[in-house]
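Every protein chain but one is kept in place in this view of the complex.
And then chain A:
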Amino acid sequence: MTDAATTDHWIRRLNLVQLVLAGVLIMAPTVWMVLSSFKPSFEVTAYPPTLIFTPTLDNYVELTKTTPFLSYALNSLIVTVGSTALGLLFGIPAAFAVSWTRISWPAILTLAARMAPGTLFLLPWYVMFRQVGMIGSYTALILSHAVITLPIVIWVLLPSFDGIPRSVFEAAQVDGCSVTRILWRIALPLVASGVAVSAILAFVFSWNYFLFALVLSNGDTKTLIAAAFNFIGEGSTQWGALMAAATLIALPPLVLAALVQRWLVSGLTLGAVKG
């Protein structure tokens, strides 16, 4: 083998090692979570972890018996779908307006809001929502989760809108379109995959968000992820049930991501390449 071929060979091996390491690092907790959910309670915390065991559905049965799991799931769905819809409703026109006017500070502001720790919002919101008697309502949860979904929609769609040649919008103007009509008839169909990607990402982030639901929900509106917290007790934690709940909670985002995996990557890079 020549020197170059040897180097190439080693680089390929190194790449493989890196990929395996990264895969293990990312997937190990998920695999542990899923396996644990099928283990008898006493085996979940066994050390060293048991890899060979008799799978059982006891944790799942216990989960459905001891908690109104389906109604929590419905709560999660209402809040997630509501906040995703709200994010799209305001995020699509906002991203288009930022792209159209080239005034970027509003988008940066929403990003800054997204990057700020959730606790920053929590106290003012708690006070405000309590004042208007909305604590524990779906509306309060949906509104608060819009802080998560709105910036995602704006920032995923902005490069997509920017990627449409300006002359296409100008042609529509000359053809007789108002700006609103340009958005709905011309721009939106051209960024459809970006909208789908932003909706999925917004859904996943909102679905997984824990903090706001923990404080702003009540027994009737608690979301799955906040409800799962109940399995962690002061004296003892029901690890098996917690793992079963976590597995079920993780299922919708994982399935969604797997279904649109290819689309997700191309959608995220949509604005970077002009057609």
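One rule holds in what follows: a contact is a pair of C-beta atoms (placed from the backbone, for glycine too) under 8 Å apart; a residue touches a chain by one contact, two chains touch by 3 or more; residues count from 1.
Here, contacts and distances are computed from a predicted model.
In the listed set "Succinate dehydrogenase subunit C", "NADH-quinone oxidoreductase subunit N", "Long-chain acyl-CoA synthetase" or "Glycerol-3-phosphate ABC transporter ATP-binding protein", the entry agreeing with the UniProt name of the missing subunit chain is "Glycerol-3-phosphate ABC transporter ATP-binding protein".
Touching the missing chain, out of A:Ser178, A:Thr237 or A:Gln261, is residue A:Ser178. Across A:Val132, A:Val168, A:Ile232 or A:Val255, the single residue that touches the chain missing here is A:Val168. Contacts to the hidden chain, counted on chain A, fall at residues 165, 167-168, 170-178, 181, 185-186, 189-190, 275.
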